[in-house]
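Please find one structure pasted underneath; my questions will follow.
Only a part of the assembly is drawn; its chains keep their places, and the rest are absent.
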Amino acid sequence: MNWIYALDLIGTLVFAISGVLTAIDKKFDLVGSIIIGAVTAIGGGTIRDLLIGETPVGWMKDSNYFYVIILAVFISYLFKNKIQIFRRGMFLFDTIGIGLFTILGLQKTLNLELSIPVALIMGVVSAVFGGVIRDVLTNEIPLIFRKEIYASACLLGGVVFIILESFSTLTNANMIASMVVVVVIRYLSVKRKWSLRI
Amino acid sequence: MNWIYALDLIGTLVFAISGVLTAIDKKFDLVGSIIIGAVTAIGGGTIRDLLIGETPVGWMKDSNYFYVIILAVFISYLFKNKIQIFRRGMFLFDTIGIGLFTILGLQKTLNLELSIPVALIMGVVSAVFGGVIRDVLTNEIPLIFRKEIYASACLLGGVVFIILESFSTLTNANMIASMVVVVVIRYLSVKRKWSLRI
(Lines give C-alpha, C1' and ligand atoms only; values in the text may rest on other atoms or scores of the structure.)
Protein backbone atom coordinates (compact mmCIF):
# COMPACT_ATOMS: atom_id res chain seq x y z
CA MET A 1 0.00 0.00 0.00
CA ASN A 2 1.67 3.21 -1.13
CA TRP A 3 1.19 6.62 0.44
CA ILE A 4 -1.24 7.83 -2.25
CA TYR A 5 -3.61 4.93 -1.66
CA ALA A 6 -3.32 5.40 2.12
CA LEU A 7 -4.17 9.12 1.84
CA ASP A 8 -7.03 8.29 -0.53
CA LEU A 9 -8.57 5.97 2.07
CA ILE A 10 -8.00 8.46 4.91
CA GLY A 11 -9.61 11.20 2.80
CA THR A 12 -12.55 8.88 2.11
CA LEU A 13 -12.87 8.15 5.82
CA VAL A 14 -12.91 11.82 6.78
CA PHE A 15 -15.40 12.70 4.03
CA ALA A 16 -17.65 9.83 5.13
CA ILE A 17 -17.49 10.93 8.79
CA SER A 18 -18.46 14.47 7.81
CA GLY A 19 -21.42 13.06 5.85
CA VAL A 20 -22.60 10.80 8.67
CA LEU A 21 -22.34 13.64 11.20
CA THR A 22 -24.45 15.88 8.94
CA ALA A 23 -27.03 13.10 8.68
CA ILE A 24 -27.13 12.53 12.46
CA ASP A 25 -27.53 16.27 12.88
CA LYS A 26 -30.54 16.15 10.55
CA LYS A 27 -32.11 13.30 12.58
CA PHE A 28 -31.63 10.76 9.82
CA ASP A 29 -31.84 7.11 10.77
CA LEU A 30 -28.98 4.62 10.47
CA VAL A 31 -29.60 3.77 6.81
CA GLY A 32 -29.94 7.42 5.87
CA SER A 33 -26.67 8.17 7.66
CA ILE A 34 -24.83 5.38 5.86
CA ILE A 35 -26.15 6.60 2.49
CA ILE A 36 -25.19 10.21 3.20
CA GLY A 37 -21.77 9.13 4.46
CA ALA A 38 -21.21 7.05 1.34
CA VAL A 39 -22.30 9.69 -1.18
CA THR A 40 -20.21 12.34 0.55
CA ALA A 41 -17.16 10.09 0.40
CA ILE A 42 -17.50 8.60 -3.09
CA GLY A 43 -20.02 10.87 -4.83
CA GLY A 44 -17.46 13.17 -6.43
CA GLY A 45 -15.39 10.36 -7.89
CA THR A 46 -18.57 8.62 -9.04
CA ILE A 47 -19.77 11.66 -11.01
CA ARG A 48 -16.29 12.05 -12.52
CA ASP A 49 -16.26 8.39 -13.59
CA LEU A 50 -19.75 8.68 -15.11
CA LEU A 51 -18.82 11.82 -17.07
CA ILE A 52 -15.57 10.42 -18.45
CA GLY A 53 -17.20 7.06 -19.17
CA GLU A 54 -15.23 4.90 -16.73
CA THR A 55 -17.91 2.40 -15.72
CA PRO A 56 -18.44 0.37 -13.60
CA VAL A 57 -17.39 3.30 -11.43
CA GLY A 58 -14.18 3.09 -9.38
CA TRP A 59 -15.38 2.09 -5.91
CA MET A 60 -17.12 -0.98 -7.33
CA LYS A 61 -13.78 -2.58 -7.97
CA ASP A 62 -12.18 -2.06 -4.55
CA SER A 63 -14.04 -3.18 -1.43
CA ASN A 64 -11.71 -1.21 0.87
CA TYR A 65 -13.91 1.80 0.23
CA PHE A 66 -16.85 -0.01 1.84
CA TYR A 67 -14.85 -0.99 4.89
CA VAL A 68 -13.71 2.58 5.26
CA ILE A 69 -17.29 3.89 5.03
CA ILE A 70 -18.54 1.32 7.55
CA LEU A 71 -15.67 2.32 9.83
CA ALA A 72 -16.69 5.95 9.41
CA VAL A 73 -20.24 5.09 10.51
CA PHE A 74 -18.94 3.37 13.65
CA ILE A 75 -16.59 6.21 14.51
CA SER A 76 -19.30 8.81 13.94
CA TYR A 77 -21.88 7.14 16.17
CA LEU A 78 -19.32 6.32 18.89
CA PHE A 79 -17.89 9.81 19.07
CA LYS A 80 -20.79 11.93 17.87
CA ASN A 81 -20.76 14.04 21.04
CA LYS A 82 -17.00 14.35 21.23
CA ILE A 83 -16.23 14.91 17.59
CA GLN A 84 -15.47 18.58 18.26
CA ILE A 85 -12.19 17.41 19.76
CA PHE A 86 -11.14 15.97 16.42
CA ARG A 87 -12.38 18.89 14.36
CA ARG A 88 -8.94 20.36 13.80
CA GLY A 89 -7.53 17.01 12.67
CA MET A 90 -10.58 16.43 10.47
CA PHE A 91 -10.18 19.83 8.85
CA LEU A 92 -6.58 18.99 8.00
CA PHE A 93 -7.40 15.56 6.52
CA ASP A 94 -10.46 16.91 4.71
CA THR A 95 -8.27 19.51 3.04
CA ILE A 96 -5.52 17.01 2.24
CA GLY A 97 -8.37 14.84 0.91
CA ILE A 98 -9.75 17.43 -1.52
CA GLY A 99 -6.19 18.20 -2.64
CA LEU A 100 -5.48 14.56 -3.32
CA PHE A 101 -8.87 13.87 -4.94
CA THR A 102 -8.27 16.84 -7.26
CA ILE A 103 -4.89 15.52 -8.44
CA LEU A 104 -6.11 11.90 -8.78
CA GLY A 105 -9.18 12.98 -10.75
CA LEU A 106 -7.02 15.19 -12.93
CA GLN A 107 -4.54 12.38 -13.68
CA LYS A 108 -7.31 9.86 -14.43
CA THR A 109 -8.86 12.27 -16.94
CA LEU A 110 -5.56 13.12 -18.62
CA ASN A 111 -4.88 9.39 -19.05
CA LEU A 112 -8.00 9.24 -21.25
CA GLU A 113 -6.43 11.82 -23.57
CA LEU A 114 -8.93 14.49 -22.62
CA SER A 115 -7.84 18.14 -22.61
CA ILE A 116 -6.20 19.94 -19.67
CA PRO A 117 -9.19 22.23 -18.95
CA VAL A 118 -11.48 19.18 -18.86
CA ALA A 119 -8.99 17.40 -16.58
CA LEU A 120 -8.92 20.41 -14.22
CA ILE A 121 -12.71 20.47 -14.09
CA MET A 122 -12.86 16.72 -13.44
CA GLY A 123 -10.30 17.18 -10.66
CA VAL A 124 -12.47 19.79 -8.97
CA VAL A 125 -15.61 17.70 -9.55
CA SER A 126 -13.94 14.69 -7.88
CA ALA A 127 -13.05 16.80 -4.87
CA VAL A 128 -16.20 18.82 -4.28
CA PHE A 129 -19.25 17.08 -5.76
CA GLY A 130 -19.52 14.53 -2.96
CA GLY A 131 -20.25 17.45 -0.67
CA VAL A 132 -22.63 18.96 -3.22
CA ILE A 133 -24.70 15.75 -3.38
CA ARG A 134 -24.68 15.54 0.43
CA ASP A 135 -26.08 19.08 0.60
CA VAL A 136 -28.70 18.41 -2.10
CA LEU A 137 -29.88 15.23 -0.35
CA THR A 138 -30.14 17.01 2.99
CA ASN A 139 -32.03 19.87 1.34
CA GLU A 140 -29.36 22.52 1.86
CA ILE A 141 -27.95 24.95 -0.68
CA PRO A 142 -24.47 23.52 -1.33
CA LEU A 143 -22.00 25.19 0.99
CA ILE A 144 -19.26 25.50 -1.59
CA PHE A 145 -21.44 27.83 -3.64
CA ARG A 146 -21.54 30.37 -0.91
CA LYS A 147 -18.68 30.18 1.50
CA GLU A 148 -14.96 29.76 1.72
CA ILE A 149 -12.32 29.30 -0.91
CA TYR A 150 -12.86 25.60 -1.53
CA ALA A 151 -13.37 24.65 -5.17
CA SER A 152 -10.99 27.48 -6.11
CA ALA A 153 -8.26 26.09 -3.85
CA CYS A 154 -8.64 22.75 -5.65
CA LEU A 155 -8.54 24.43 -9.04
CA LEU A 156 -5.36 26.31 -8.16
CA GLY A 157 -3.76 23.15 -6.79
CA GLY A 158 -4.61 21.43 -10.07
CA VAL A 159 -3.08 24.26 -12.10
CA VAL A 160 0.10 24.12 -10.01
CA PHE A 161 0.30 20.36 -10.59
CA ILE A 162 -0.09 20.77 -14.37
CA ILE A 163 2.66 23.42 -14.43
CA LEU A 164 5.04 21.34 -12.29
CA GLU A 165 4.42 18.25 -14.41
CA SER A 166 5.31 20.21 -17.54
CA PHE A 167 8.93 20.62 -16.47
CA SER A 168 9.57 17.99 -13.80
CA THR A 169 9.11 14.24 -13.92
CA LEU A 170 9.06 13.87 -10.12
CA THR A 171 5.32 13.20 -10.05
CA ASN A 172 5.24 12.32 -6.34
CA ALA A 173 6.93 15.57 -5.39
CA ASN A 174 4.63 17.49 -7.75
CA MET A 175 1.60 15.94 -6.09
CA ILE A 176 2.80 16.82 -2.61
CA ALA A 177 3.61 20.39 -3.64
CA SER A 178 0.17 20.83 -5.23
CA MET A 179 -1.57 19.40 -2.18
CA VAL A 180 0.37 21.78 0.05
CA VAL A 181 -0.91 24.63 -2.16
CA VAL A 182 -4.51 23.47 -1.62
CA VAL A 183 -4.03 23.09 2.14
CA VAL A 184 -2.30 26.46 2.56
CA ILE A 185 -4.84 28.39 0.48
CA ARG A 186 -7.77 26.81 2.25
CA TYR A 187 -6.17 27.31 5.66
CA LEU A 188 -5.46 30.99 4.95
CA SER A 189 -8.89 31.56 3.44
CA VAL A 190 -10.67 30.16 6.50
CA LYS A 191 -8.29 31.96 8.89
CA ARG A 192 -8.62 35.31 7.14
CA LYS A 193 -12.21 34.86 5.95
CA TRP A 194 -11.31 35.34 2.30
CA SER A 195 -14.19 35.17 -0.13
CA LEU A 196 -14.74 35.43 -3.85
CA ARG A 197 -17.92 37.41 -3.71
CA ILE A 198 -17.89 40.15 -6.32
CA MET B 1 -44.97 -12.63 -20.46
CA ASN B 2 -43.65 -14.31 -17.35
CA TRP B 3 -44.57 -13.43 -13.77
CA ILE B 4 -41.34 -11.50 -13.11
CA TYR B 5 -41.94 -9.17 -16.03
CA ALA B 6 -45.59 -8.74 -15.02
CA LEU B 7 -44.62 -7.84 -11.44
CA ASP B 8 -41.94 -5.49 -12.77
CA LEU B 9 -44.54 -3.59 -14.79
CA ILE B 10 -47.02 -3.53 -11.89
CA GLY B 11 -44.28 -2.24 -9.58
CA THR B 12 -43.43 0.43 -12.14
CA LEU B 13 -47.11 1.39 -12.36
CA VAL B 14 -47.47 1.76 -8.60
CA PHE B 15 -44.23 3.73 -8.28
CA ALA B 16 -45.34 6.04 -11.10
CA ILE B 17 -48.74 6.59 -9.50
CA SER B 18 -47.10 7.49 -6.20
CA GLY B 19 -44.90 9.98 -8.05
CA VAL B 20 -47.77 11.58 -9.95
CA LEU B 21 -49.85 11.89 -6.78
CA THR B 22 -46.94 13.62 -5.01
CA ALA B 23 -46.65 16.02 -7.95
CA ILE B 24 -50.39 16.80 -7.99
CA ASP B 25 -50.18 17.39 -4.26
CA LYS B 26 -47.39 19.92 -4.91
CA LYS B 27 -49.51 21.73 -7.54
CA PHE B 28 -47.29 20.66 -10.41
CA ASP B 29 -48.73 20.93 -13.90
CA LEU B 30 -49.30 17.94 -16.21
CA VAL B 31 -45.77 17.84 -17.60
CA GLY B 32 -44.24 18.15 -14.15
CA SER B 33 -46.46 15.30 -12.95
CA ILE B 34 -45.44 13.06 -15.83
CA ILE B 35 -41.76 13.77 -15.19
CA ILE B 36 -42.06 13.10 -11.46
CA GLY B 37 -44.05 9.93 -12.14
CA ALA B 38 -41.43 8.73 -14.59
CA VAL B 39 -38.39 9.44 -12.41
CA THR B 40 -40.04 7.80 -9.42
CA ALA B 41 -40.76 4.69 -11.47
CA ILE B 42 -37.55 4.32 -13.45
CA GLY B 43 -35.07 6.57 -11.62
CA GLY B 44 -33.63 3.86 -9.40
CA GLY B 45 -32.99 1.44 -12.26
CA THR B 46 -31.56 4.29 -14.33
CA ILE B 47 -28.99 5.22 -11.68
CA ARG B 48 -28.07 1.54 -11.28
CA ASP B 49 -27.58 1.18 -15.05
CA LEU B 50 -25.45 4.35 -15.19
CA LEU B 51 -23.24 3.18 -12.31
CA ILE B 52 -22.67 -0.31 -13.68
CA GLY B 53 -22.19 1.05 -17.20
CA GLU B 54 -25.23 -0.52 -18.88
CA THR B 55 -26.12 2.21 -21.37
CA PRO B 56 -28.39 3.05 -23.13
CA VAL B 57 -30.24 2.50 -19.85
CA GLY B 58 -32.82 -0.29 -19.57
CA TRP B 59 -36.15 1.50 -20.14
CA MET B 60 -34.91 2.85 -23.49
CA LYS B 61 -35.10 -0.62 -24.96
CA ASP B 62 -38.64 -1.54 -23.88
CA SER B 63 -41.52 0.81 -24.67
CA ASN B 64 -43.88 -0.98 -22.26
CA TYR B 65 -42.42 1.17 -19.49
CA PHE B 66 -43.75 4.29 -21.25
CA TYR B 67 -47.21 2.86 -21.66
CA VAL B 68 -47.24 1.92 -17.99
CA ILE B 69 -46.18 5.44 -16.97
CA ILE B 70 -48.79 7.05 -19.23
CA LEU B 71 -51.37 4.67 -17.74
CA ALA B 72 -50.24 5.74 -14.27
CA VAL B 73 -50.80 9.40 -15.19
CA PHE B 74 -54.35 8.65 -16.37
CA ILE B 75 -55.19 6.59 -13.29
CA SER B 76 -53.76 9.24 -10.97
CA TYR B 77 -55.73 12.13 -12.48
CA LEU B 78 -58.94 10.09 -12.74
CA PHE B 79 -58.86 8.84 -9.17
CA LYS B 80 -56.87 11.55 -7.44
CA ASN B 81 -59.61 12.19 -4.89
CA LYS B 82 -60.43 8.54 -4.32
CA ILE B 83 -56.95 7.13 -4.25
CA GLN B 84 -57.17 6.66 -0.48
CA ILE B 85 -59.39 3.66 -1.19
CA PHE B 86 -56.54 1.95 -3.02
CA ARG B 87 -53.86 2.93 -0.54
CA ARG B 88 -53.72 -0.51 1.06
CA GLY B 89 -53.38 -2.23 -2.31
CA MET B 90 -50.80 0.34 -3.39
CA PHE B 91 -48.77 -0.22 -0.24
CA LEU B 92 -48.72 -3.95 -0.97
CA PHE B 93 -47.64 -3.54 -4.60
CA ASP B 94 -45.14 -0.82 -3.72
CA THR B 95 -43.52 -3.18 -1.25
CA ILE B 96 -43.60 -6.13 -3.66
CA GLY B 97 -42.12 -3.65 -6.16
CA ILE B 98 -39.13 -2.66 -4.04
CA GLY B 99 -38.55 -6.31 -3.19
CA LEU B 100 -38.55 -7.28 -6.87
CA PHE B 101 -36.48 -4.27 -7.98
CA THR B 102 -33.91 -5.19 -5.34
CA ILE B 103 -33.55 -8.76 -6.60
CA LEU B 104 -33.54 -7.77 -10.29
CA GLY B 105 -30.91 -5.06 -9.69
CA LEU B 106 -28.86 -7.51 -7.70
CA GLN B 107 -28.97 -10.18 -10.43
CA LYS B 108 -28.13 -7.69 -13.17
CA THR B 109 -25.05 -6.54 -11.24
CA LEU B 110 -23.88 -10.07 -10.44
CA ASN B 111 -24.15 -10.94 -14.14
CA LEU B 112 -21.48 -8.28 -14.78
CA GLU B 113 -19.11 -10.17 -12.46
CA LEU B 114 -19.18 -7.44 -9.84
CA SER B 115 -18.85 -8.39 -6.16
CA ILE B 116 -21.74 -9.40 -3.88
CA PRO B 117 -21.57 -6.25 -1.69
CA VAL B 118 -21.70 -4.09 -4.84
CA ALA B 119 -24.62 -6.17 -6.13
CA LEU B 120 -26.50 -5.71 -2.83
CA ILE B 121 -25.93 -1.96 -2.98
CA MET B 122 -27.08 -1.83 -6.60
CA GLY B 123 -30.18 -3.81 -5.60
CA VAL B 124 -31.06 -1.28 -2.91
CA VAL B 125 -30.24 1.63 -5.25
CA SER B 126 -32.60 0.18 -7.90
CA ALA B 127 -35.37 -0.06 -5.33
CA VAL B 128 -35.10 3.21 -3.45
CA PHE B 129 -33.37 5.88 -5.55
CA GLY B 130 -36.42 6.56 -7.71
CA GLY B 131 -38.09 7.80 -4.54
CA VAL B 132 -34.98 9.72 -3.55
CA ILE B 133 -34.93 11.60 -6.87
CA ARG B 134 -38.66 12.29 -6.53
CA ASP B 135 -38.04 13.81 -3.11
CA VAL B 136 -35.07 15.87 -4.32
CA LEU B 137 -37.04 17.24 -7.29
CA THR B 138 -39.98 18.16 -5.09
CA ASN B 139 -37.61 19.82 -2.62
CA GLU B 140 -38.19 17.40 0.25
CA ILE B 141 -35.61 15.63 2.38
CA PRO B 142 -35.79 12.06 1.10
CA LEU B 143 -38.24 10.12 3.25
CA ILE B 144 -36.17 6.97 3.36
CA PHE B 145 -33.46 8.81 5.23
CA ARG B 146 -35.70 9.53 8.12
CA LYS B 147 -38.58 7.15 8.45
CA GLU B 148 -39.50 3.52 8.27
CA ILE B 149 -37.50 0.42 7.62
CA TYR B 150 -37.34 0.71 3.85
CA ALA B 151 -33.86 0.49 2.38
CA SER B 152 -32.93 -1.91 5.18
CA ALA B 153 -35.83 -4.24 4.29
CA CYS B 154 -34.51 -4.31 0.71
CA LEU B 155 -30.99 -4.97 1.90
CA LEU B 156 -32.12 -7.86 4.08
CA GLY B 157 -34.21 -9.32 1.25
CA GLY B 158 -31.13 -9.14 -0.95
CA VAL B 159 -28.99 -10.91 1.64
CA VAL B 160 -31.62 -13.66 1.98
CA PHE B 161 -31.64 -14.09 -1.79
CA ILE B 162 -27.84 -14.39 -1.94
CA ILE B 163 -27.89 -17.01 0.84
CA LEU B 164 -30.68 -19.02 -0.78
CA GLU B 165 -28.97 -18.92 -4.18
CA SER B 166 -25.80 -20.29 -2.63
CA PHE B 167 -27.40 -23.64 -1.87
CA SER B 168 -30.51 -23.85 -4.06
CA THR B 169 -30.88 -23.54 -7.80
CA LEU B 170 -34.61 -22.82 -7.63
CA THR B 171 -34.12 -19.16 -8.51
CA ASN B 172 -37.84 -18.43 -8.86
CA ALA B 173 -38.58 -19.82 -5.40
CA ASN B 174 -35.60 -17.92 -3.97
CA MET B 175 -36.91 -14.69 -5.46
CA ILE B 176 -40.38 -15.20 -4.02
CA ALA B 177 -38.99 -16.05 -0.60
CA SER B 178 -36.77 -12.95 -0.60
CA MET B 179 -39.64 -10.73 -1.68
CA VAL B 180 -41.79 -12.14 1.09
CA VAL B 181 -39.01 -11.20 3.52
CA VAL B 182 -39.06 -7.60 2.24
CA VAL B 183 -42.87 -7.37 2.42
CA VAL B 184 -43.08 -8.86 5.91
CA ILE B 185 -40.31 -6.69 7.37
CA ARG B 186 -41.73 -3.54 5.89
CA TYR B 187 -45.27 -4.45 6.96
CA LEU B 188 -44.17 -5.15 10.51
CA SER B 189 -42.00 -2.04 10.67
CA VAL B 190 -44.86 0.22 9.59
CA LYS B 191 -47.33 -1.59 11.85
CA ARG B 192 -45.08 -1.48 14.88
CA LYS B 193 -43.36 1.82 14.04
CA TRP B 194 -39.89 0.28 14.07
CA SER B 195 -37.05 2.63 13.40
CA LEU B 196 -33.30 2.50 13.11
CA ARG B 197 -32.59 5.74 14.91
CA ILE B 198 -29.65 5.32 17.26
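Chains: A and B, in written order; residue numbering restarts at 1 for each.
In this text, contacts are C-beta pairs under 8 Å (C-beta built on N, C-alpha and C of every residue); 3 or more make two chains touch, one makes a residue touch a chain.
Given the structure is predicted, the values throughout are model-derived calculations rather than measurements.
K.L.:
Hey, this file places 2 copies; any idea how many the whole complex holds?
P.N.:
All together, the file's complex is an assembly of 3 copies.
We take it that only the chains that are shown with their structure count from here on.
K.L.:
On a C-alpha centroid basis, what's the spacing between chain A and chain B, in Å?
P.N.:
About 31 Å separates the centre of chain A from that of chain B.
K.L.:
Hey, which residues of chain A end up touching chain B in the complex?
P.N.:
Residues in contact with chain B: 23, 26-33, 35-36, 46, 50, 55-57, 60, 63, 66, 77, 136-139.
K.L.:
Under the touch definition given earlier, write down the residues of chain B that touch chain A in their complex.
P.N.:
Residues 50-53, 55, 112, 114-115, 117-118, 132, 136, 139-142, 144-147, 150-152, 155, 195-198 of chain B touch chain A in their complex.
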